[in-house]
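I am attaching a structure below and will ask some questions about it afterwards.
All protein chains of the complex are present and in place, except for one that has been dropped.
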Amino acid sequence: MLDVRGLTVTLPTETVGITALDGISFDVKPGEVLGIVGESGAGKSIAGAAIIDLLVPPLKRTAGAITLAGERIDHLDAQAMRKVRGRRIGYVFQDPMTSLNPVLTVGRQLIDTMRAHLDITRGMARRKAAEWLDRVGLPNPRETLARYPHELSGGMRQRVVIALALCADPVLLIADEPTTALDVSVQAHILQLLRDLHEESGISMILITHDLGVVSKMADRVAVFYAGRVAEISTVTELFEDPRHPYAEGLLQATPRPSLTGRGHVIQQIPGVMPALGKIPGGCAFHPRCSRASEACRTRVPELREEGGRSYSCFHPIGGKAQ
Amino acid sequence: MLSYVSSRVLQTVAVLLVISFIAFLLVQNLGDPLAILLPPDATLAQRDALVRALHLNQPIVARFFSFVVDMLHGNFGISYRTQEPVAKLIAERFPATAELAFVSLLITIVIGIPAGVYCGVRPRSWMARAIMFTSIAGVTLPNFVVGVVLIAVFSVRLGWLPSFGRGATVNLGFWTTGLLTRSGWESIILPAIALSTFQVTFVIRLLRTQLMEVGRSEHIRFARARGLPDRRIWYVYAIKNTLLPVITIMGLQLGNIIAFSVVTENVFAWPGLGTLFLQSIQAADIPVIAVYLIFVGAVFMVINLAVELSYPLIDPRILKRTS
Partner (left out) sequence: MSMSGTVPRRSQRRPTRLWRSIRHASGPWIAAVILALLAAYAFVVPLFSVDPFSLAGMSILDSLLPPRWMAGGDPAHWLGTDDQGRDMVLALAYGLRTSISVGVLSVLIGLVVGGTLGLIAGFVGGWADTLIMRAADVQLAYPALLLAMIIDGVVRAIVGGQRSVFAAVTIVVISIGFAFWVQYARTIRSSVMVERDLDYVSAARISGRSEIGIVFLHILPNVMAPLFVIATINLGIAIITEATLSFLGIGIPLTYPSLGMLIRTGNNFLQSGDWWIAAWPCILLVIFVVAVNVVGDHLRDVFNPRLKGRG
């Protein structure tokens, strides 16, 4: 469905360009949910925004091929890209408090979005808008159409955001931390809604989150990001049971979770912190924090290699063959 | 909401009373109206009649009360300079000022708003840079210098347009208008441009700043992510969010605009309220100055109150906050 190869995003400064994403590659299969996890600053959201060419300036995509359903979308002109956004790829932003236009009604925003892409009359758009509000679980959809965002709670707003992202029937949904800004009690409901919508429509999905718990419940496969690179891409079961990359393992050990096998585990922090943009060390970005690091890790960047349906970038993987 | 409106209205009335009291004190304490208004050979009876007409025989609170009542009835006192009722002087000159203000407002709307939106939407284009560069002149050039330059170029050098007066006017009974004759329109062009220079450049810079700020907001980014057309994003989604600060700041500029109208009327010998005010200052004609003081305060307060009370119509969030 979506194939990303060598995606590079740069932050130009007065003197040098800082690389924010360094040749990221991953793919999303039809009907699949791909989780992207990593600490904040690892480049997860940048990757999402780069796919629909909505990076916040001065961030800029400088290399990479993005293919959606067999069609390259990384070099489209503005008009063609507009028809990809919303129509082919829906996007859910992190904070429902700021992502809705405060001075327009919910209905107006839904109707405008549908009419930007679908050839329907205002009346039809209105009916479909009410249907969408019903589908995302808002009570009294007809009245809610006339509501302004500030009249809705955070959870309700995120439901509206999801309806807005899906209302033009895209084939791929990118959800960037869709529950992070919400109350814990609401988070589960929104995740349940996303899962239901996914099962109903079979839409492909990229779920960007820092929360491994969310990933374990939602995703089929997981891409682990570290310092602007992909550390490992595996199925959820593979990752949780048998991680290859030492960072992925460290991340799992640092996360309290009900173990899939029922065994409890001791929480362990990875020593050190992830390097900030522009301060990424040479070689493998993880080597200063890695107990398995060798001379090679300090001097060469390990490539993302495929092995038995999963990929990882490490010279000394856990349990796999050495590169 | 109702209590909010009434308390704001009450505050405005209170402020206007304070201004009126200052004006009242000026009229009461400066100049001897009897000496100025009575002929040297006046009889005692004439003198007493005037004392009663001016309420000079009453205590100060009562006199202030009758001052306010007189004002409300359109009885503004008698000019020391021309010995005519101030109300009559104002009625004669009001149409000239109103028409000048109307035409310059028209120029502001027709030129300022589109140019401001353009500069906010495409701040990096060469056109926007050229507009911004020119607008520096509009902000820094003193109002009277603009008028002098316009006269020097278009009246003296090119001889295209008259440099003073209103041209031929048509008396409609309650209103004398210059907008029905060719010479009237020719006469109003230069002063209207001079008066609108400040407003146009101010609107351009204000709209640009506001639009650039809204353009960075998350809800505009989300609108883009949904593939809404650029036109709709800027002209509906963004502009609606800038209306509130723009009309608020414009309302607060009203005092400046009134001051500039005095200057412009003087430069072009425009027979309006500004010219009347200036003549009254030069002649220390306190009754007219006092009325002008109240008039400017009232126009400013009432318009800004109207702006504030219209907030809920523009931004649905306000109603919730104030009630």
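In this document, chain identifiers A and B correspond to the written order of the chains, with residue numbering beginning at 1 in each.
Just so it is clear, a contact is a pair of C-beta atoms (placed from the backbone, for glycine too) under 8 Å apart; a residue touches a chain by one contact, two chains touch by 3 or more.
Just so you know, these numbers come straight off a predicted model, no measurement behind them.
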Sole contact to the chain not displayed, among B:Y237, B:F277 or B:Y311: B:F277
Candidates B:V5, B:L293 or B:L309 - the one touching the absent chain: B:L293
Option touching the unshown chain, where A:G17, A:P102, A:G213 or A:P288 are the choices: A:G17
Selected residue (touches chain absent from view) among B:V13, B:A91, B:V110 or B:V149: B:V149
Where the unshown chain meets subunit B, residue by residue: 15, 18-19, 26, 30-31, 136, 140-145, 148-149, 151-152, 156, 163, 205, 209, 252, 254-256, 258-260, 262-263, 266, 277-278, 280-282, 284-286, 289, 292-293, 296-297, 300-301
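Here, only the chains that are shown with their structure count from here on.
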List of subunit A residues in touch with subunit B within their complex: 52, 54, 56, 78, 82-87, 90-91, 93, 95, 98-104, 109, 112-113, 116-117, 148, 150-151, 161, 164-165, 168
Of subunit B, residues touching subunit A in the complex: 217-230, 232, 236-237, 240-241, 314-317, 320
